[in-house]
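Following: one structure in structure tokens, then a few remarks.
One protein chain omitted, others in place.
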Amino acid sequence: MTQNADATVLAMKGITKTFPGVKALADVDLEVRTGEVHAIVGENGAGKSTLMKILAGVHPPDEGSVTIEGEQMWFNSPLEARRQGVGMVYQEINLVPDLTVAENISLGQLPSSAGFVNRLELHRTAARVLKELGTRLDPQEMVGRLSVSQQQLVEIAKVYASQPRIVVFDEPTSSLSEHEAKALFRVIERMRSNGIAIIYISHRLREVLDISDRVTVLRDGRIIDCRSTEGLTPPEMIRLMVGRDLDDVFPKRHVAIGNPVLEVAGLTRLGVFEDISLTVRAGEIVGLAGLVGAGRTEVARALFGLDRYDAGTIRLHDSEVRIRSPKTAVRAGIAYIPEDRKRDGVALSLSVKENISLPVLRQVARLGWLQRGAERRMTQQKAEELYVSPPAIDRKVATFSGGNQQKVVLAKWLASEPTVLILDEPTRGVDVGAKADIHTIIGELAASGVAIIMISSELPEILAVSDRVYVLHEGRLTAELDRSAADEESVMSAATGEAVAA
Amino acid sequence: MTSAATLPPRVTEEKTANKILGWIALPVGILALLVIGSLLSEQFFTTRNLTNVLINMSIVGIIVVGMTFVFIVRGLADLSVPAMVAIGALLTLSLQPSLGSLVGALVGILAASAAGLINGLFIGYFRLNPVITTLATGTIVLGIAQAAVGGVIVYGDDPALQSFLTGRIILGIPTIVLIFLAVAVGGHLLLSQTIFGRWVYAAGSNPDATKASAVPLNFTKAAAFWMTATLSGFSGVLLALTLQTARPGIGTGYEFDAITAVVVGGVSLLGGFGNVPRAIGGLLLVTLLSNIMVLNGIPTASQGLVMGALIAGAVALDVYLRRRGGAA
Partner (left out) sequence: MNTLKRVFESPAVLTLIHYRVVVILIATLFLSVSLVPGLTEFRTLSLSLDRTATLGVVAVGLTVVLLMGKLDLSVGSTLALSGIATIGLQDQLGPFGAAVAGIVVGVLAGVLNGFLVVTLQINSLVATLASMIFLRALCHFLTDSNPISGDDPLFGLTVSRALGGTFSLRTYVFLIAILLLFIWLTYTVAGRRLYAVGSNEHAATASGIRSNRYLFGAFVFSGFTAGAAGVMQSLATNTGSPAFGEATALTAIAAVVIGGTRLEGGRGSALGTLGGVLVLAAITTTLEYESVPTYYQNIVTGSILLLLILLDRIASNSPRSALSLNSLLSFGKRDETPTEKKQEGKVP
């Protein structure tokens, strides 16, 4: 492969993209050269994914142009982008589990003659691709039988087989072990030496430094810097990523903190998180920080009984409890506002009233018989307390905006009057007004003595709201920081594994 | 905390016209049929004929109540209905000589109920596919029922009970219709007024969120299938007592009749939506339509031409309205 090492393959110029209420990208320029690994870093929500979705043909840009090898492109669909040589490797796997590795690799264009699959050619292609990537997968194995990291290799091989000019890796290592990630880097190295331009998105800064030639830093939908990786250090990168003035002011109420309510010791779920010990006191808001995939949600799910835990103890109000199911958790006074609102939070085809009362039907029923008036009063009151707008409790939840749906989920759990409340990304995808409402509610709850654990990928939010911050990295606690000690840099370095708590 | 008031409420309204169409289609259809029936045949709008319509509705109506729960809980459908009807009917009449009608009836219902527990266990707790599971249990139960009575037609001999069920006891309404109405009202109250009913809707609307809300999801699903089996058995018992004869194929077609009524009533196969009155309305529409066709000389066997089109039309309308209405 002899190619001009400095030739620009991809040029994105002046890309602007606005979603209702949010300016996701503002005048972004990006240039990627042949045979380089170009990393894009930034906080969650900085605009990395939107930029890549524009490149992949998922979203059209509002303004700006995409040029590949000097030719201007207009992608109307992901399929078209792929045909023009843009390959995407996402963190989620989208393969056909009931077909073989070889078939998945060539799925779009199975080699054939007269309608029959040319197996020889199929396996030759797969073997060649897998060999060029330096992996040792059996092309005839069913994909459904492979481990996740192996499936990801198939996903990469599939992209590679379509002979792309540019390949985008979007958080490829978030579900891989360190060993598996190393294997992935060798694959990326091979692709680069074969003249493919690589765009690499990751939260793991070490990785970025190890693998990339240049780094582009995005913040709030703008390019902050684009420079050579050489000489860059993790603290410097963190500074580039987070150094900003806060647009939103997060109000913090001062609340008297009481006795410990929830004490977790050595909580472990094998292969997911390990030896998690934390304490939450009455009236205290504890932040659980970490990168996507660090195990925050998994810890929360285990505390609420949605997943099993293999070891460790949970003490509530000084007595040990064993959480087996959401039912036992609710009985113990724990409530959990899930991360995936549409999946675990609301039943869209039911009304606001029916959603709010679902976990606490017994409170508004006598001998299994619903007391309509009581239910109406209770849910109406909760809906108003939580500023559900409009407070029309008979309307289907599906007809409300994301922020108001989130308030319905909050209302639902506050109705059970929990003593421990776990909030998982409570303000994600929520507009500014609703966000402020939700913060006010959280403050009020803490004031009333509820012990709160809050998970958020937005660092400023965690820092503004929390009294204490626990930081997770790859399933382990790496830091416990007091409000005074917690700032963006200290949390970020613990979250990227740069600093380990003593 | 004032921000909620300053921001315009971002609410997507369902199109009012579609919503209204969804609600009035069924009553309008029933009314139209009453008018058309009266115009086409003089016999139609007579007490005698309309009472017949009610009697015809009653047996399958009891099953419809159960099937409504299965649909709303997102259990697809219960295909074991014919077997449950048969076991109820066959056991009742075959035990009649030795134990009497009432004890026979009780045994028949209990047998169907026990089979329903197995349906519930497999579908609710083991999460097997409801269609294939009820197909299998239906085959087995029907086999057992036939084996128990020797695989022949069973005749009963209890004319007193027969005339009690079909006779007009209160306000000129036949007893069997009263029984059906009682089951329908009971089912409606259970679904609309109790904790369990709310669980059924929630489980059908979003199983994951329901589970995360500390609702016993598996139990709810299982109970819907158990109910349907029990009600089918009960229906079989009534059928046997009114006919005083039962053959193994006595329940054939009841599963599809019940599904037809529920679907025409606009209860969604996707779960989370519908109610008992709607399903009964669907049943009334189908029964009236069938009655009008019979009065006008169209044989029962050929009525499926209209029924098939009716089912497809009703569901297609439902799919269309939902897609247009913006509701998930």
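When the chains are written out, they are named A and B in that same order, and each has its own residue count from 1.
By definition in this document, a contact is a pair of C-beta atoms (placed from the backbone, for glycine too) under 8 Å apart; a residue touches a chain by one contact, two chains touch by 3 or more.
Since this is a predicted model, take the numbers as computed values, not measurements.
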Which residue of A:R206, A:H254, A:R308 or A:R322 touches the chain not shown here: A:R308
Identified contact with the non-displayed chain, of A:D340, A:E384 or A:E489: A:D340
Contacting the left-out chain in the complete assembly, out of A:L209, A:I224 or A:V272: A:V272
Residue of B:L110, B:L135 or B:L295 in touch with the missing chain, whole complex considered: B:L135
Interface residues of chain B (partner: the chain not displayed): 76-77, 79, 122, 125-129, 131-133, 135-140, 142-147, 151, 207-208, 211-212, 217-218, 248, 256, 259-260, 263, 269-270, 299, 301-309, 311-312, 315-316, 319
Sites on chain A contacted by the missing partner chain, in the whole complex: 78-79, 91-99, 103, 107-108, 110, 112, 115-117, 119, 142, 144-145, 148, 151, 174-175, 271-272, 297-298, 301, 306-308, 340
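In the analysis below, only the chains that are shown with their structure count from here on.
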Distance from chain B to chain A - Cα centre to Cα centre, in angstrom: 45
Chain B-touching residues of chain A, taken from the complex the two chains share: 304, 306, 325-327, 329-330, 336, 338, 343-350, 354, 357-359, 361-362, 365, 368-370, 372, 387, 389-390, 395-396, 398-401, 403-404, 412, 431-434, 436-437, 440
Chain B residues within the chain A interface of the complex: 1, 3-7, 9-14, 193-199, 201-202, 205-206, 208-216, 272-273, 326-328
